Structure formats: structure tokens, C-alpha cells
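Of the protein chains in this complex, one is absent; all others appear in place.
After this line comes chain A, so read on.
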Amino acid sequence: MQILEILISGITQGAVYCVVAVGLSLVYGASRILNFAHGSLYSLGGFLAWYLVVGGPGLPLWLAFLLILPVLALTGVVIERAIIRPLRGSDNWKINTIMVTLGLAFIIENGLQLVFGPGTRTIPPFVEGSLSIGGITITWYKLSIFVISLALVGTLELFLSSTRYGQAVRAVSQDMQGANQVGINVNQVFSTTFALSVVLTGVAGILLAPVFLVSPLGGWAPFLKAFVIVVLGGLGSTKGAFVAAFILAVLEAFVIFYIGPSWAMPAWLLMLIIVLMVRPKGLFGVWEN
């Protein structure tokens, strides 16, 4: 019974990690940029929600969601336009994008710290109570974020596979020059993927705010976790990220239960090393490196 409970906790957690990971993978797939600010944008989502629901006007969470989504999308577009695009095609493009996204991560972190102070925050969950079946208990909140996360990832997959726009994103991922030649607006694809990516990670930050706490520096853990998931799943593969998120989150749940929560992060790093050593392509990787 206990094992089943750990398993369930891992699976619900995994769905949210998957949302963060898919966002990271989407941008990397389309523009080959590893966004080091992805975790800070996760914190940004959490803080915006905290402000609207708890700290400021006291809105209901669903309304806060509706207000935050366009802000996150706009943030993504602005980041892409203002600091990523000017670097494209420059001499040391790769190292420069690493530098600016790391710099951006520190800007967001310290900005959040300045505005909201260094402490941790939490948001009350939007549903209380828990469901118990046959001795296994799971809170309604965890169940609902599980469903929301699955819906998000599913919608994204549907968008990528069956809309014309999603096909453009996939075309750019596979061959940027080719996509450009057949008339796809590559810049627009970059902006869109960036916007979607920020929305995804920000939403994950909001969903997990009641479970974990939100803090200005708290984005590095989800970022590293997302990266491990993306590497295990195979870069650019939504399906891979989906499977990997569940495997790794369940492993994490077992580590936390049997060894202790302070070992969760070292365990993720160990998994990262093992994955990179054993299968750098990932489970479903189509990655050329």
C-alpha cells in the first residue's frame, strides 16, 4: 500500500515536471537555445500568482491564471526579441546565448527578490480535501494539477502534430534553413515557441506553488529536473519527455521516502550523470550531437 502511495505521489508530481520539461525542450528543439532562465521564469509565474491571490488584490486563482497567461506569453516574446534575436548569427552564438540567459536568470531572481523580498511564499490550493480509495489517500489538489498538466501537454502535442502552425514549428526544429526556404517565418516560430515555453513553465510554477514554496532562487531545482527529464526523454521529443518525467519523478518519490528529502537534488544530479553517460541520445532521441 505504501509503495502504491509513493508511486501515485511520483506520478502526479511527474505530470507537472513534464510541463516544465516540455517548455524547455520546445525552445531547444526550435532554436537550439538552452534557456538557463527557464527556472527563474517558473518562479516568476509563482510570484505573480502569489501577488494576485494572496499579497495584492486577492483575486480567485482562476482569474489570476487568466491575467497571468498573457503576461507570461508577452515576457517570452520580449525575451526572444530583445536579447536572443540580436545574438543570432553572431560569432560565438552558443556561448553568448548561454551567457545572456544565465544573466537573465540572475536579473529575474534578483528582481523578484527586490520586489517581493527574499522569503518563501505559498498560495492556498484551490480545492481542499482528499480522495481515498482502498486505504490510499490523495489530495484533490494533486489530482487536479495532474489532470491540468496532462491536458496542457496533450494540447501542446495536438497543436504540434495537427495544426499548420505546429507543423511549422516542427519543420523549423528539423531543418531551419529548409523551413526558411519553403517560406516559413522562422523568426515568428522562434517567438511563438519562446512564448509557449514561458507560459508552460510559469503555469507549472503556479500549479506547484501550493505544494512546494515559491522563492526567488527556487527556480534552479525545477530547471535542473526539467533538464534531466529532457535529456532522458531525448531533446525535442514531447513523448520522450512525457515518459521520462514519470520515470524520474517516481524515482525521486522513492528517494525522498527511503533516503530523505535532502538527497532529492543529489539524486537528480546522479541521474543526470548516469543518463548522459549511458544514453546521451535519450530514450526517444533523434538528436544529432
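Methods note: contacts are C-beta pairs under 8 Å (C-beta built on N, C-alpha and C of every residue); 3 or more make two chains touch, one makes a residue touch a chain; residues count from 1.
We take it that contacts and distances are computed from a predicted model.
Only one of "Branched-chain amino acid ABC transporter permease", "Peptidase M48 domain-containing protein", "Manganese/iron transport system ATP-binding protein" or "Beta-ketoacyl-[acyl-carrier-protein] synthase III" fits the UniProt record of the hidden chain, and that name is "Branched-chain amino acid ABC transporter permease".
Touching the missing chain, out of A:Cys18, A:Ala73, A:Leu104 or A:Ala209, is residue A:Leu104.
For the options A:Trp140, A:Trp220 or A:Phe257, the residue in contact with the chain missing from this view is A:Trp220. On the side of chain A, the interface with the absent chain consists of residues 34, 36, 83, 86-87, 90-92, 94-96, 98-100, 102-107, 109-111, 114, 217, 220, 224, 227, 231, 262, 265-266, 269, 272-273, 276-277, 280, 289, using the contact rule stated above.
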